[in-house]
Structures are given as C-alpha cells and as structure tokens.
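First the structure, which I've put down as structure tokens, then a few questions once you've had a look.
== chain A ==
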Amino acid sequence: MLQVENINLHYGAAQALKQVSLTAEVGKVTCVLGRNGVGKTSLLRSIVGLKGISAGSIEWEGQEISKLAPHDRARRGIAIVPQGREIFPLLTVKENLETGYAPIARKERYVPETVFDLFPVLKSMLKRRGGDLSGGQQQQLAIGRALVTRPRLLVLDEPTEGIQPSIIKDIGRAIEFLRAQGTMAIVLVEQYFEFARDLADHFAVMDRGEVVLSGAKADMDEQEVRRWMTV
Partner candidate 1 sequence: MSLARTSFTHIVVLVALVVAILAAGLGLARAQTDLKPLVDALGTGDFDSTEEAINGLAASGDPRVADILRALEGRELYLRKDDQTVVRSDGKGREPEIFDPLSGASLGTVKKPVLDRISVNNKIRRAVQAAVGTLTLRSPDADVRRSAALAVLKTREPATIPALDSAIAAETDEAIRTLMVGARGAAVLNSDAPDADKLTAIEEVQGLDARDAMQILTQYAGAPGEVGPAAQAAMDDVKFTLDAWSAAQNVWFGVSLGSVLLLAAIGLAITFGVMGVINMAHGEMVMIGAYVTFAVQELIRTSMPGLFDYSLLIALPLAFLVAGAMGVAIERGIIRFLYGRPLETLLATWGLSLILQQLIRSIFGAQNRQVGNPSWMSGSFDIGLMSITWSRLWIVVFAICVFFALMAVLKKTPFGLQTRAVTANRPMASAMGIRTPWIDAMTFGLGSGIAGIAGVALSQIENVSPNLGQGYIIDSFMVVVFGGVGNLWGTLVGALTLGVANKFLEPYAGAVLGKILVLVFIILFIQKRPRGLFALKGRAIEA
Partner candidate 2 sequence: QEETIKVGILHSLSGTMAISETTLKDVMLMLIEEQNAKGGLLGKKLEAVVVDPASDWPLFAEKARELISQNKVAAVFGCWTSVSRKSVLPVFEELNSILFYPVQYEGEESQRNVFYTGAAPNQQAIPAVDYLAEQEGVERWVLAGTDYVYPRTTNKVLEAYLKGKGVAAEDIMINYTPFGHSDWQTIVSDIKAFGSAGKKTAVVSTINGDANVPFYKELGNQGIKAEDIPVVAFSVGEEELAGIDTAPLVGHLAAWNYFQSVDTEINAEFIDAWKKFTGNDKRVTNDPMEAHYIGFNMWVKAVEAAGTVDTDPVIDAMIGVSVPNLTGGYSSMGPNHHITKPVLIGEIQDDGQFEIVSQTPGLVLGDEWSDYLEGSKDLISDWRKPMSCGNFNVVSGKCGGAG
C-alpha cells in the first residue's frame, strides 16, 4: 500500500504541494482529479522520486521511500507513465520497451504479451524510433514501457491524452484487467471525468496544491467533484 502523508513540494520559492496526503491500495484504482496547475503531476513526481519533497513522508509496502532515488523506487516496483510521454526519441520502440528491463530479474526480461495485446500498433513498429511515432502512438508506448517493469504500483499521468477513443476504451479495460489481477496499486491522474469515474475506487480532488476532497467512490458526490473541476 502507498501512503503519502502531509507532503510539501517546492519549485524554488513557489510551493506546489501543501500538506498533501493520499493512499493507494493494491488491487484498487485511486484517481486524482483537479484543474490545470493544481499539483497533480507534482504529486506523482514526488511519488516516483522525480522531484524531492520538502516535508512529509511517502511509504510504500511499509517502508519509507521518500529519500530513495527514482531508480531505487523502480526496483521496488513503482512505474510511471508520465505526462508528455517522455519517450526516448532516438531509441527504437523495441529499445524503449527494453529500458524497462533494468529493475527486474533476468528471467523476467521479456516484453509481456499483454502489452502487444493492448497496443498492437507497437508490435508493427518495433524497429521505428520512438521519437518518430505520432503523439498517440507514443502515449501507448509509454504505457507499454511502464508495464514491462512488472510494476506493483503503477502511476499514470493523464494516460488518455491524445489517444483515439477506441484505444482509450482499451486502456480502460486494461486498467480494469490489471486491477482485477489484484497485484497492483494504481494511481491515475485524469481530466477526463467520465473515464476516471468509471475506473476509480477512490478519489482525491486537488486544488491549489491541496487535496480538497477525498474518499471512496461510493462516498463521492459527483456534483461536488465537478464543482472543483470547473473554473
């Protein structure tokens, strides 16, 4: 289980997260919602270690990880699908996927079939350079790449951005499938409300660097959530 407690995060002098707490359970999907610039990405970055926090704690599987480097967190089963895709542009699609081998045991070093089942386009483009792909293809690659590391905590930052409707549906199904396996905790940041609502077990709504609303899906009032999302 992931437990984020009261973290603060600064960019220079500007504070992007204020006393943010979040939990994510294995086998559940936790959705983080909020308008532009409220700190969703910042929260995810602090979970995977791409940005250091200035206060608070992050516990994963019972251990404090907030001081660990990102690659050490990856070794503990944390993977991210970042906003803006962050594909390695000069590496081929295959190589992009293979970068996910680094934190896993030698015998696991192959690309799981689920990746190609989900995104058949990747299979046909293995030799193409990641940077040449279209935006949506890159997004698919980014998700595939994260899955190669066999994560136990998967963090997705707006994974549907720029993806065609049919594949969004596929991604939704994939997330459901992964959840159904019961081995993975999933944190999902979304703007696309319907998509999030369909998948979420828990919600956290953010505004101006703070979590303003959170709880299980059953306890959530959709109107209330939507109110935080409007301008």
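How were these picked? Simply put, all candidates are chains of the complex that A comes from, given by their letters.
By definition in this document, a contact is a pair of C-beta atoms (placed from the backbone, for glycine too) under 8 Å apart; a residue touches a chain by one contact, two chains touch by 3 or more; residues count from 1.
Model, not experiment: these values are computed from the prediction.
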Candidate touching chain A in this complex, from 1 or 2: 1
Candidate 1-facing residues of chain A, complex: 48-50, 69-71, 73-75, 79-80, 82, 86-91, 95, 98-104, 129-132, 145, 149
